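As you look at this complex, bear in mind that one protein chain is not there, while each of the others sits in place.
Residue numbering begins at 1 within each chain, and the chains themselves are lettered A and B in the order written.
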Amino acid sequence: MNERVPIELEVNGEAVAKYVEPRLSLADFLREELELTGTHQGCEMGACGACLVLLNGKAVHSCLMFAVQAHGDHVETVEGLSQRKAIADIQQAFHNNNALQCGFCTAGMLVTAHELLSRNTTPTRHEIRDGLSGNYCRCTGYQAIVDSIVSVARSRAGNVDTPASPGERGTAS
Amino acid sequence: MNNALGKLDRPNSYIGRSVTRPNAKRLLAGKGRYVTDMKLPRMLHAAFVRSPYAHAKIMSIDISAAAAMPGVHLVATGADLAKLCKPWVGTLDHFRGMKSSPQLPLAIDKVVWAGQAVVAVVAQSRALAEDAAELVEVAYEELGVVTDIDLARQEGSEIINPDLGTNLSFTLKVESGDVEAAFKDGAVEIEDVFHFGRHTAVTLEPRAIIADYNSSEEQLTVHHATQTPYQFQDLYSRYYGIAESRVRVVAPDIGGSFGMKLHVYHEDMAVVGLSMLTGRPVKYVADRMESFLSDIHARDHRVTSSMTADASGNILGMKVDDVTAIGAFSSFPRTSVVEGNQVVRLMGAPYRFRNYRGDLSVVFQNKVQTSQYRAVGHPIACSVTESLIDGIGRRLGLDPFEIRRRNIITQDMYPYTSPTGYKFERLSHEVCLDKLHAEMDYPRLLKQQEELRAKGVYRGIGIAMFVEITNPSPAFYGVGGARISSQDGAIVKITPSGEVQCLVSIGEHGQGTETIIGQIVAENLGVDRETVRVITGDTDVTPYGGANWACRGAGIGGETAFQAAKKLKQNVLAVAAAILQAKPSDLDIQNAQIVDAGTGNIRIALSEVARISYFRSDTLPDDVSPQLTVAHHYSPKGYPFAFTNGVQGCHVEVDVETGFVRLIDVWVVEDCGRIINPMLVNEQVRGGAIQGLGAALFEECRYGETGQLENGSLADYLVPMAYEMPDIKIFHVETPTRDTELGAKGCGEAGTAAASAAAMNAVNDAIAPLGAHVSQIPMTPQRLLRALGKV
Partner (left out) sequence: MKARAFKYFRTQSLEDALQAFDRAGGEGCYLAGGQSLVPSLSLRLQAPELLIDISRIESLTGISRSGNVLRVGALTRHAEMLTSPEIARHAPLLRRAAPFVAHPAIRNMGTFGGTIALADPSAEFPAMTLAMDAEFEIASLAGTRTTKADGFFRGLFETGLQPGEILTAINIPCFGNADRCVFDELARRRGDYALVGAGVQGNFAQDLVSTIRIAFLSVGSTPLRARHAEAAITGRALSADAISDAQAALGDDLDPEDNEETSATMRMHLARVLLGRLLGRLSQPDCMRQDEVT
């Protein structure tokens, strides 16, 4: 039963053909076989959001599917999104606002933010918090992440916020 | 702000500025490198067979089927590892009379909590190791299970550690003044019993370790997601008998720690032995279920306490009886009694009453160990104190702000020694309290509350003052015999290109250590911070030091780097002076240029000084020997701790039909001394406050009567998530410590310290008109509905 089966898929724009054990999760496949370790695992049961990737353009938990299920699909990870600069503005906003501390949740947060902003270009803070409801972060308290998504939405809409120079966030916000 | 160093208009002035974190870019690109990500050549993977029982004798272990499975390299029992690893005992000398039994990596004769590791399996992959673990057969004979803190102490109770003869690990009495007289004199007295649920750190990256023992050199390298690399170097060396210089502990990027990743874990100790036995690197990553079963838990206190005051609301005295349960052993090397110790010593800390008695009982039970997790003891002491003072105020018709104003330690009283022996250099309670009052617009909230109550909407306002312990000196652990360093080290060097490299013993876990050290070094040297590279987390590379715990990174590690950079600057100027035939005191460094101190005119580039020093020292006078690398170590010498303070406010709405609580607003006013980077301080405070709010409303490790953890998964243990959490407004007051030139104290625990107390006070304020009150966290819907008499 440990025998490997062939799969072919596209990962970050590159064709990948591998033999895998059917029980290998997509997350483990990406991390172990392809060394795309930007995708993390925090619970292996779909409760933390650290392992989110795009499957055919939609955010999914890579721990909640087996690699064999992705045969013929397009998978994109934080590495791919970074490479093609699809989330450069989100990453910049996260950096400006310090919307990450340990960084372990960050890939999942970025994937959620990317998908959320593609569905809803002008989300309210409430909608953003709803969108993030499956992404666990133990470090930040979420506020800077929400701030970052708000600022990206505004700047994408052409309302370039004077991006709060971090100094001004120093006191109250 | 009286800020001698942080004038923000000077060149290279970074201290006090919200600058971004250079290392965050790597993490944002998915290029972090955590232990969970690492692969070494020929690496094997470990999985553990765990006890299904909370208390049982091990009758037999059959590993034959597992050992025979293809892909399995080793199946090791407790006896196998006991041949390599010495037992450890989680006690410290300064906790007099404290008891705990010896521990080994794997259970041998008996198991003492459900989830304890019994057998280790090492295989080619984690999946195969788990397959084989299912084939290990362990026969148990169940023993009586001790879970209840009262039953545990009763005569005739099952004893978890027969060698100790008792389930009581430690007791402590702290007494000052005349408590009984105070209670006799008091016009009003409030008593309550408080329950604080067990909770746990739930770092998003679970514990992870790769041990790599090379027998040809008798060299052990451990890649370890830990806060304290040197502590583990010492422990692996001493408990496995490997020379200290041949143990290297590397802590790369770490996915959260919060105090959880500095304790000795049985599996982690086992993995070192497993690598020695297999001769190959062995990796172990706790999966989430294992994290809940084996990471330290925290809190789990029941506090009976009373407070008395005169008719004007002056508090006269306080009595505290804290009973806390810590699992079957005291954890190592910091013990499991520190939280209780801090609970009884932090009680009433913001207030000036003198009569106090605190009793602490620390009890063993058949659960996983508790130990230090963010804001050790603070939330408990704060919740009890702040709830009781509200009670006194309510009884006397005094507003929560007013009753506190009448009792806080005021500016004219410093230095001040608390009845429990803590020495406060200078705190800022009055300013903080006034600031909170203004920023939350308290009168408006009160008015709104009254209007809404008329409509059947129950909102509550709660406040909680706190004092936080930071910058611990050797008085914390060293004095008790623990080899836990309270000093830190920094090595700063000018590279041949005139850039700066700084190696520090404090570590980076996302809180921004590397950033603030870069700010401090750049400012003190006079260079652009982009040119300062900070290196952390490798015992073969970085200087010896205690690293990150008890909020010491900025205060101790920061001062260390501060002084190292100052020394290095003098060395640079000495060389430059020789080159320029000037006096060092007439020179300065700005933007990596040696300048005339008076005029700011550029004389020579730092890179040129470096080039000459490293490659053309022949051109320098004979008596000039450039020292462009400087090492400096620092340990607090003045006050044993640098205390910080602040106050939090919380505004909630309670749905009195459902018992659900909605967090509307949270305010934090905090004083952590000199602020090096306001943005990073804010993030520490926010993240900390959210952990306190999680404790207030959601988090609790629930055990059944048989000692089984019933909610040990991320679906069942409720961590705070984005949807339920509020935006948090943060305000700063700065009272630098004069013990150091930098003046920084810690800020990592301030948020957690008072958030649950403020939330509990807010909820109680909301439901007070209905005659209801809660004294237990988390405040679940069921607990609130019961308090409200609805169910």
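In this text, a contact is a pair of C-beta atoms (placed from the backbone, for glycine too) under 8 Å apart; a residue touches a chain by one contact, two chains touch by 3 or more.
Only a predicted model underlies this, so the values are computations on that prediction, with no experimental measurement involved.
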Residue among A:25, A:77 or A:151 that touches the chain left out of view: A:25
Hidden-chain contact residue, picked from the options B:137, B:158, B:287 or B:434: B:287
Option from B:205, B:234, B:588 or B:724 whose C-beta touches the chain left out: B:724
Interface residues of chain A (partner: the chain not displayed): 1-2, 5, 21-23, 25, 28, 44-46, 49, 52, 55, 58-61, 63-66, 68-69, 71, 112, 115-116, 130-131, 133-135
Positions on chain B where the hidden chain makes contact: 125-127, 130-131, 134, 287-289, 657-658, 660, 698, 702, 704, 710-711, 715, 718, 721, 723-724, 780-782, 785, 790-791
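The working rule: only the chains that are shown with their structure count from here on.
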Averaged-CA centre spacing for the pair chain B and chain A, given as whole angstrom: 28
List of chain A residues in touch with chain B within their complex: 21, 23-24, 31-32, 35-45, 47-48, 50, 77-79, 82, 91, 94-96, 98, 100-107, 110, 125, 128-130, 132-146, 165-173
Residue ranges of chain B touching chain A (in the complex, touch as defined): 17-21, 24-25, 27-34, 36-37, 39, 127, 201-206, 253-258, 287-288, 439, 509-512, 675, 678-680, 682-683, 686-691, 713-715, 719, 721-723, 725, 727-732, 751
